[in-house]
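The structure that follows is given in the form of structure tokens.
What follows is chain A.
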Amino acid sequence: MTDPGSARAGSHFDEQNRSVEDAEDVGSDKDLPGGVTEEPVIVDVADVEPELADPAVVAERVAPTRAIDTAVGADLLEMRDVTMRFGGLVALDSVSFSIRRGEILGLIGPNGAGKTTCFNAMTGVYRPSDGQVVFDGEPLGKLKRNQITRRGIARTFQNIRLFSEMTALENVVVGTDARHRTSVPGATFRTPRHRREEHDAIERAMALLEFVGVGARATEKARNLPYGDQRRLEIARALATEPKLLCLDEPAAGFNPAEKAALMDLIRKIRADGYTVLLIEHDMRLVMGVTDRIVVLEFGKKIAEGQPAEIRENPAVIAAYLGVPDDATA
Partner candidate 1 sequence: MSTPVKQTSATPLGRPHAGVGDRFRLWWNAQSRPAQWAFGVPFILFIALVPILNIPVLTTVGTNFGAVMAQFGMIALIAIGLNVVVGQAGLLDLGYVGFYAVGAYTVALLTSPDSPWNQTGEGNWLSQDWAWLAVLPVAVCITAISGLLLGSPTLRLRGDYLAIVTLGFGEIVRLLADNLGEITGGGRGLSQVAYPQLGQTEANPGGLFSAGNVAGRINSGVWWFWLSLVLIMVVLLFVGNLERSRVGRAWVAIREDEDAAEIMGVPTFKFKLWAFTIGAAIGGLSGALYAGQVQFVTPTNFNVINSVLFLCAVVLGGQGNKLGVILGAFIIVYLPNFFLGRTDLFGIPINGNEIANYRYLFFGLALMVLMIFRPQGLLPARQKLLTYGRQLYVAARRTAKRQHGDAGTGDQHGTTGAEEVSR
Partner candidate 2 sequence: MHRRSMRAALVLVAAATLTLAACGDKSAGGSGSGSESSSAATSGASGSSSSSAAPAGGDLAINPLVQIDIDGNEVEASTGTDAVSPAGDGSATCDGVSVAMAGALTGPNAALGLNILYGMQTALKEHNDANANCQVEIKQFDTEGDPQKATQVAPQIVSDASVIGLLGPAFSGETKATGTIFSQAGLLSLTASATNPDLTANGWTNFFRGLANDAVQGPAVAKYLTGSAGFSTVCVVKDNSDYGVGLAETITEGLGDAADPSCAADVKTGDKDFSATVQLIAGAEPDAIFYAGYYAEAAPFVAQLREGGVEAAFVSADGTNDPQFVDQAGSAAEGAYLSCPCGPAPEEFAATYESEHGQVPGVYSVEGYDLMTIILSGIDSGITDRAGLVEYVKNYQGQGLAREYQWDDNGELSSSLIWMYEVG
């Protein structure tokens, strides 16, 4: 968990247990308590809704439908001298950079450089001690986290945080709910708007599952999905909120090279569909391969910004990563 404020809400054990169990259980459809081995039920959404077999249809349904004030190529999100202090510790020291609409921006830096803090400042988990985050022309100010999501910033988590007792489809539908307005009265009496929204939600969620490639496991509980599918499901859930900006927090952690390649394809596909992507990643090859621009942080300060090729040559960056092979920085 990344948020000390409410992270203490869950117990330390909870977290520990979770990660331990993840390690054991993820991707294993093995033994039931009774020792009976069962196969998972595969319900392919394409099976339920045959049109989804066509990737073009999928991509169209997934594509964002929201009006964005920012023109393509203009700044979608701007960090303006953002400083973040925790007690005496300065985690971010007047960091400024911007994310332009339609690009894939990489945010890198050695451990403890403030990448995740930066991320949390954007998504409202922390409020900046100083400076401003301006999104789509308006400062985020004191918006609550769910309001920021509604404004159009979605994220995934470094340590997967799916709703594990829900099915994959339901997880994604929770994401689509961010755009819905039905509340208790509407749902209790099943008003027409509620029905319409429910229909839309399922339709879009199925398309999203197909889009990220877990369509075959729509009705499985999230916790029973293989690790890689869980990561992809998180992306689908984030996309479901119809973000203007999608923030991915180390989406390739724990992936093998083949999976990484598939992920790169997926990220490109997401961008191609009209989303803007912010990527935090340790894997240099992946970052260099997929991003348009890169911002480098070290000790809470921005030390470089530029295209992958420039970053590769930047002496400050090389110094920061000196002696550390790309792949092992994690």
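Rule of thumb we're sticking to: a residue touches a chain if its C-beta (ideal position, glycine included) is under 8 Å from a C-beta of that chain, and two chains touch if they have at least 3 such contacts; residues count from 1.
For anyone wondering why these and not others, all candidates are chains of the complex that A comes from, given by their letters.
Note that the structure is predicted; figures quoted are calculated from it, not measured.
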Direct contact with chain A in this complex, candidates 1 or 2: 1
Chain A residues within the candidate 1 interface of the complex: 1, 3, 6-7, 9-10, 14-15, 17-18, 21, 25, 32-34, 36, 38-43, 47-51, 123, 125, 144-146, 149-150, 154-155, 157, 161-167, 169-170, 173-175, 177-180, 182-184, 186-190, 194-195, 197-199, 201-203, 206, 218-221, 223-224, 237-238, 241
